[in-house]
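My questions will all concern the structure given below.
Just one protein chain is left out here, and the rest sit where they should.
Chain nomenclature is as follows: A and B, assigned in order of appearance, with residue numbering initiated at 1 for each chain independently.
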Amino acid sequence: MAVELRAGTAVSVRERSTLVRFLWHPGAAFSVGFLALVVVAALAAPVLPLHNPIVEYYPHLFQGPGSASFPLGTDDLGRDLLSRMVYGARTTLLGVGEALAVFLALGVPLGLVSGFVGGALDSLVMWVADLSYSTPQIVVVLAILSIYSQNETAAMLAVGVLGSFGLTRIVRGSTIAVKNEQYVAAARVSGLSWGRITVRHVLPRIAGPIIVQASLFSSLALLFQTGLEFLGLATHPPAPSWGSMIAEAAQFIVRDPWMIVPPGAIIALTITALGLLGDRVRDVYAERWAPGGVVALGRTRERHQAAPAVVAPSRAAEEDPTSGEAAVRTPALLEVAGLAVVLESRRAEIPVVENVSFELEKRGALGMVGESGCGKTMTVSALLGLLPSGARRRAGSILFDGEALHHYGEKELSRTRGSKIGLISQEPVASLDPNFTVGSQVAEVVRRHRGLSRAEARSVTLELLDMVRLPDPSRVYRRYPHELSGGMAQRVAIAASLAGRPKLLVADEPTTALDVTTQAEIIALLRSLQDELGLSIILISHNWGLVANLCDRVVVMYAGQVVEMGTTVDVFTAPRHPYTAGLLASDPHLVSRADRLRALPGSVPEIGQWPEGCHFAPRCPYAIQACIDAPIAEQRVGAGHAVRCIQHERLVLERPA
Amino acid sequence: MSGVIDAPSPVLEVEGLSVSYRRGLWKAPDQVVKDVSFEIRLGRTLGLVGESGSGKTTIGKAIVGLVGVEGGEILFCGEPLAHSSRARRRELSASIQMVFQDPYSSLNPARTVGQTLAEPLMAHRRLKRAELAGAVFSILTKVGMDPSAARRYPAQFSGGQRQRIAIARALIVEPKLVVCDEPVSALDLSVQAQILNLLRDLQRELSLTYLFVSHDLAVVRYMSDEIAVLKQGRLVEYGDAETVGERPEHPYTQALLAAAPRPLHKRLDVTDAADGAIEHSCR
Partner (left out) sequence: MLRSVGRRLLLSVPLLLGVTFLTFLLEALTPGNEALAILGTSADPQQVAALSKRLGLNLPFYVQYWHWLDGVIHGHLGNSAVTGVPVATTLNSHLAVTLWLIGGALVMSAVIGITFGVISALRGGVLGRIVDVVSLGGLAIPTFWLGYLLVLLVAVKLRWLPAVGYVSIGSSLGGWARSLVLPVFTLGVGGVALVAKQTRDAMLDVLSREFIRSLRAWGLASRSIVLKHAMRAALPNVVTLMGLYVVSLLLGTAVVETVFALPGLGSEVVLATSQHDLRVIDGASLYFTLIVVVVFTAADLLTAWLNPRIRSGR
């Protein structure tokens, strides 16, 4: 249980209160401060030491800014601009406030009900929302203003009503999303009423989107309102408002350009503040509701700064225990040595792959096993130069068929991909472009690599589709990805990967998303392609069975390192690393119902929390002090069998007969 | 297993169950569970296997009342559930619980583990703060977590720990029947083993009855007394675990068994069987 406790104590930023985190940001602090200032000034205007906004101080016409009694100057009639702006803020506040109140009062309940109830009611509400979405607000508002002359309240209420359907849509969408969350299903199974579920689970979740929409709507309403004021449709002349101040200033723009600055600036600033506020709320919510604990990333201690914890970085070159046999073996197609990949965050480099070395013969099939987060995908992505943004190859060499891929730039790598090394991924349907027929996608790849005409590319594509045993290739050619089953999509992806006649095919969990019967078919296909085309294969999989079935050698990875490597038979029948042995023992395939699974305690440590010494030590039943003290080197334990454990002997001694 | 003399009474009986989903206002409903019958006796486990979309989850949801029953009956300790009132359903939720597939989305990220665990209790009983805290602490200990976990948020736990918390939430109301919907398929192999062990320990300790849903025949075989195999909404095979798991009669179950290769039988006849399957399914 010790391990669990430790993992749990990883303190996360989340513990700071949401409000504090929200304000801990220059944009947010500015916008909250500025908006508060505007609101307070507007409310307190009558008690502030200001001139009367409609009194004309006759001799002081067109006074520029800076004087003590008229800090922002005066207008064409000698009225104080500052005071007009502050009183104008009252008009703005009232108008936007009215619109916002209607917007929220209609939008939120309607969206909640529509999302929860669904069915015909939902269709109706969405239809009305569509309708009001495309209603030109200006028409309705002008019709109102032509009747209720210069009645700003009526106009802004109408703006609120028309806008509220946009909110309805958003609230409904979020409600449906939350409704389908498993934790809501769990709450229902726990016997909670819909009312409580709404209050506890739904409202907190949709509060963010609502605030974002409210701030967006407020700025639109503000623009609309000042626009009406500018056009002289909303306010009676002497009364101050931001829009009418601009209209007044515009008449004298050549004579006194300054007059137009203060009202325009305050509108722009207010809208900017509202925009920043919305963005910040959105970001904070996105963080808060992210399911994973990615937050931990930024806080990793920098203890991995020192050179990679490696005993012999040049192992692959001279000290390779297997190099003596090199003469007898077929030359390697791929040699990876000392590969290290790091994730770069603002404060630190976090290792995700450390000192990985392996090689692959021509026509060989290498399996890569290990649990999630152990760095398998990162390792093969590094081979292809396909590391995700933020990740970087920090060290190591990659020799492929005599070419040093680690010296290649993006351009050369892009030429290598597909023509030397192909990749197929875990999500077959998602890995095809949904907007093009599968045939045209594969044909594009064919043309890129073989420089053929369109017609030739088409026939090559049909051959490829036939080669991956898709029935009726010319029909599949015209299909879109969403029209294919997972298994068919994976075959298409394999065809596209082979379009450039690569020598190596990397299959990253190619069957995880597929049903078991389809899994077996895909593996069988890979095996026959290997024979037909003389391909080498790297197969990443969680499934020991599939690996055993296809691969002659296996690499076992744990927390960024290769912990064991050898022939499939050796590794599976006589594992020398406690992790390998533990994984095999926890596979229910191999245990009868009467026995208890020999489960390893704890779980794979998060990146950035790897121990100094043996990465597996916290979960290892054999761990001793020496395991924790220093990094463990790889050791050779048999022909082509290497293991990263100082006590590998004990596994042999203690293995049950 | 076959020679149980004094067979305990069935906790759950499902008779001719069918369930449909509506796909839209104008389209005909789509029947995803068709005439399914089985029963589970006290303290036993029924494993439900099938490929994705075969209707396994839907059966589980019908039992806990998350989807409506279209036809047939579900009896819990003899009480018919198919048309019971909402209020009765709510009461029964103290006896029938569910563990969900995805430990990442089954816990509300904005509520502490303690709040999440207390929720089902508060829905059923009026408890004092201290009693609630006591119940939360003891259930956390029971699923192998440190009680201090109650103050933290789900994001601070690994997948396996979250699944322990989800199990704790299901068990805190002391249910009789637990529907486990793919409780380990989102987990890594080594953690999967821990959770499977935990579920078996808890079953023995609390005499729980499980409906264990999974797409993995090996996991189901390890967990269950009896196995039901589902294909496109229908039961195609149903019997005790040994027979169904080792010597299935139905060709579909045989294909499932053959397609899940076992590690140590290297290059076994599996792929040959699979080659045959390709011919079959591609024509």
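We adopt the following convention: contacts are C-beta pairs under 8 Å (C-beta built on N, C-alpha and C of every residue); 3 or more make two chains touch, one makes a residue touch a chain.
Everything numeric here is computed off the predicted structure, so don't read it as measured data.
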Please work out which displayed chains the absent chain touches and list them by label. A
Which residue from A:N52, A:S69, A:T135 or A:S459 sits in contact with the chain not drawn here? A:T135
The one residue from A:S190, A:S425 or A:T517 touching the chain left out of view is A:S425
The one residue from A:L384, A:I398, A:I537 or A:V563 touching the chain left out of view is A:L384
Looking at the full complex, which residue from A:F34, A:F70, A:F116 or A:F224 touches the chain that isn't shown here? A:F224
By the document's definition of touch, the residue of A:E403, A:D433 or A:D629 touching the omitted chain is A:D433
Could I get the residues of chain A that touch the absent chain, sorted low to high? 127, 130-131, 133-140, 142-147, 149, 219-220, 223-224, 226-227, 230-233, 243, 246-247, 249-250, 253-254, 257, 260, 263-264, 267-269, 271-272, 275-276, 384, 386, 410, 414-419, 422-425, 427, 430-437, 441, 444-445, 448-449, 480, 482-483, 493, 496-497, 499-500
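To be clear about the criterion, only the chains that are shown with their structure count from here on.
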Roughly how far is chain A from chain B, centre to centre by C-alpha average, rounded to an integer in Å? 30
If we count contacts the way the header does, which residues on chain A are in touch with chain B in the complex? 1, 4-5, 7-8, 10, 12, 14, 119-120, 123, 181-183, 185-193, 196, 200-201, 204-205, 288-293, 295, 371-372, 469-471, 515-517, 519-521, 523-525, 527, 542, 544-549, 568-569, 572-573, 582-591, 593, 596-601, 603-604, 606
What does chain B use to touch chain A in their complex? 25, 51-52, 61, 64-66, 89-91, 93-94, 96-98, 100-102, 104-111, 116, 119-120, 123-124, 144-146, 148-149, 152-161, 166, 169-170, 173, 188-194, 196-197, 200, 215-219, 221-223, 241, 255-256, 258-268, 270-271, 273-275, 277-278, 281-283
